[in-house]
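Following: one structure in structure tokens, then a few remarks.
With one protein chain withheld, the remaining protein chains of the complex are depicted in position.
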Amino acid sequence: MARQQDPLKLSARVDGAAREVEVVEVAPHIYRITIDGVEHAVDARTLRPGSFSLLIDQHSVACDVRTDGDKHRVDLAGRTIEVRLIDTLRHGGVAVETETVGGPQEIRAMMPGKIVTVLVAVGDAVEKGTGVLVVEAMKMENEVKSAGPGVVKEILVQPGQAVESGEILARLE
Amino acid sequence: MARQQDPLKLSARVDGAAREVEVVEVAPHIYRITIDGVEHAVDARTLRPGSFSLLIDQHSVACDVRTDGDKHRVDLAGRTIEVRLIDTLRHGGVAVETETVGGPQEIRAMMPGKIVTVLVAVGDAVEKGTGVLVVEAMKMENEVKSAGPGVVKEILVQPGQAVESGEILARLE
Amino acid sequence: MPSPKPLRRVLIANRGEIAVRIARACRELGIESVAVYSEPDRTALHVQVADFAYPVGPAPSSQSYLVVDNIIAAAKATGADAIHPGYGFLAENAAFARRCAAEGITFVGPTPDAIIAMGDKVEARKRMIAAGVPVVPGSKDTLRDDEVAAEAERIGYPVMLKASAGGGGKGMRMIPGKAELASALRAVRSEAKSSFGDDRLYLEKFVLGPHHVEVQVLADTHGHTVHVFERECSVQRRHQKVIEESPSPFIDDKIRHAMGEVAVKAAASVGYVGAGTIEFMVGADKNFYFLEMNTRIQVEHPITEMVTGIDLVQAQLRIAGGEPLPWRQQDIAQRGHAIECRIYAEDPVTFFPAPGKISLLRVPSGIGIRDDSSVYEGAEVTVHYDPMISKLVAWGADRDEAIRRMLRALAEYRIQGPGANIAFHRWVLEHPRFRSGNYDTNFIPQEYKGLPAAEDGADPSATAIIAAVVAMLERQDRSTGAKAPAQAQSAWRANARREAIHG
Partner (left out) sequence: MPSPKPLRRVLIANRGEIAVRIARACRELGIESVAVYSEPDRTALHVQVADFAYPVGPAPSSQSYLVVDNIIAAAKATGADAIHPGYGFLAENAAFARRCAAEGITFVGPTPDAIIAMGDKVEARKRMIAAGVPVVPGSKDTLRDDEVAAEAERIGYPVMLKASAGGGGKGMRMIPGKAELASALRAVRSEAKSSFGDDRLYLEKFVLGPHHVEVQVLADTHGHTVHVFERECSVQRRHQKVIEESPSPFIDDKIRHAMGEVAVKAAASVGYVGAGTIEFMVGADKNFYFLEMNTRIQVEHPITEMVTGIDLVQAQLRIAGGEPLPWRQQDIAQRGHAIECRIYAEDPVTFFPAPGKISLLRVPSGIGIRDDSSVYEGAEVTVHYDPMISKLVAWGADRDEAIRRMLRALAEYRIQGPGANIAFHRWVLEHPRFRSGNYDTNFIPQEYKGLPAAEDGADPSATAIIAAVVAMLERQDRSTGAKAPAQAQSAWRANARREAIHG
């Protein structure tokens, strides 16, 4: 094509790596998307909100995407890949990391359920992977493990207590 | 139940017959519906707009309903039944018929398609069931028949012409 | 044509359920699949299940799926080394098969010569007579409009008017007498032209009380041909198959094997390669006549797969790749019974096509149920193509179990948006004449007088009234389109709630 507008520039974070993305909309639903210099012709149709049929360089791809702010959980045939898209114009080309690095660790419930046992006491030293609590949900017991080394600072629940998904169960430092 | 409010009174038209209906809402989604004096306990849940799971006197019924004004097309396991509900309080207990009875007849396209042939000419007398036109749709030819006796007054289409669903093709008198 | 080599990437020159079916077979064989699509088919299911997809033109098939150059261009652009034509469209177009060969693309099907020999119904009749295969008496050749009347008189009414290029129940009509000749001639010529781009016609004697029984054959490139038993296709509406079953409840093992042998002979006589179907007309006296050969995969092939365990589409791809048939005739056996119901997007009462966007779709599943579908919830059934939504198949240890299982499945089937012929299928499966297994192609014309008002015992109108009342009230819960009566009823409801609390 002879003339075209400036491409939309984005920085994509996937599997920890940062990738440079440029997007040009050629026509409605037709895009030219360049990733680290590799160009892709994309025909994108929305089947319903969050559910898409893509033709990428003639490859037919069915995918479902759950979007939360700049985070996109992409489901490709049962495989989930998380992609963060940062508008580099907006951030002056610097991708801002929001994940907490280091600092006191919070142990959260991964799902709604009931506390079966607490495996540690305040003051205990724990390794990465040490079991901290056992939560029962959907008739199965699941051990909640420490994501890193630390010392138990606070335990906020007790056996038999019902907990919500994401609820803080204990704090390490 | 000791006390209760006045029931909602309706007149239902189905298969040409009129039936007296009284509705009492016992609790959210729980109704007592009386049809010609026969009482039914109904637990009704909406699965999505127009799609319901009903428990009628313990019978489990799955149904889909398309509503257009006071007309309800009810799909019961692939069988479609049309029900008109008239609020008798509103109409002083008289169900108002809106279908045209007698008078000039209009021949309409039952689906989008293309006119293949016109089988009659203006002035022709037709019987109930006489073929008036042939419409092609979805690679099949369908003969559009007269719903009753009459004389062709007007033909509004010609062979090769594309027609929309519901479009008037001819008039009889 | 190029010497057979294992297929690597197959372009599917079709749409709908058969394109989905072929894409699935490719994936199961580790072969890449390429879908082609017309403009309205961009989001069709067959595009989503294929590995690649390529556009071939606007909605009318005469400008897309039927355009040889567009299909070949798509194959070149996507690097396909083979083309599977499915059924209909270019499946029985010899020129297309020849073009594929010329372009060095493997055509998944028979040779152009075999297609010509069998594709032209009049040619085929001549060849079969020569091969000693019994055929129905009829006109020696194709007929001009002005010849038809005389030939019909010669053969004697009732006669069958058929498109020479026809097949799959299309482009044919029974003519009871002189009076109906003109309109039938017009209709069949136009249908033949629009469906096959070839409006040549011929006449056959109409056999009374006929059964339509067909035999599936498979032939490899090494000279081996086997039959994969029969399908009973006598449940027809306007010569359109609606329900098929295998085995046929009408014929016994003796006739079954005799027909199988004749079918193999017929296929071998034209050097047939691939999957094909020999259609027979079987009279009440159990004499059978060759009707035509369909030189492609058949719509109703799944019932054969269910009873024999043989994947016919995988077999087509393996044969096209040069593999020999892995079975001898004696290795192939029928087990249990299978029935197929074709779910059409049509008005359940008028049978008129009823396209639309699918707003709700609940497909039955579970034991013994297979659904070969072309749609998904949210898909659009358009007016441009065949009204077939899916093929519902039930397998049972015996015929009775298969019928009862199919009735169970039909009761679970829910679709909103387009119309669907679910109730009609239930009527057929519950009909004593069908249940007895002793029915012929006159079954529907003679027995069907519209759907019965009510089902045994139940009071559907009371249920319908309750459903309508619920729809009215729940709709107001969602407070959409509130109108005068709505307000009145909402007030009544508020009152009801208050009473319920204090009462």
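A, B and C are the chain letters, set down in written order, and residue numbers restart from 1 in every chain.
In the analysis below, a contact is a pair of C-beta atoms (placed from the backbone, for glycine too) under 8 Å apart; a residue touches a chain by one contact, two chains touch by 3 or more.
Since we're looking at a predicted model, the values are computed, not measured.
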item: Missing chain: touched chains present in the view; value: A, B, C
item: Chain not shown: contacting residue from C:198, C:323 or C:377; value: C:377
item: Touching the absent chain when the full complex is considered, from C:39, C:123 or C:311; value: C:311
item: Among C:39, C:198, C:323 or C:401, residue touching the chain not depicted; value: C:401
item: Where the unshown chain meets chain A, residue by residue; value: 1-6, 8, 10, 12, 14-15, 17, 19, 21, 23-28, 31, 33, 35, 38, 40, 42, 44, 46, 48-52, 54, 56, 61-67, 70, 72, 74-81, 83, 85, 87, 89-90, 110-113, 116-117, 119, 131, 134, 136-142
item: Interface residues of chain C (partner: the chain not displayed); value: 20-21, 24-25, 27-30, 49, 302, 305, 309-311, 313, 335-336, 362-363, 365-373, 376-377, 397, 401, 404-405, 407-408, 411-412
item: Residues of chain B in contact with the chain not shown; value: 43, 45, 47-48, 53, 55, 58-60, 62
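Quick note on the criterion: only the chains that are shown with their structure count from here on.
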item: Whole-Å separation of chain centres (CA-atom averages), chain A against chain B; value: 50
item: For chain A, residues contacting two or more additional chains; value: none
item: Set of chain C residues in contact with two or more other chains; value: none
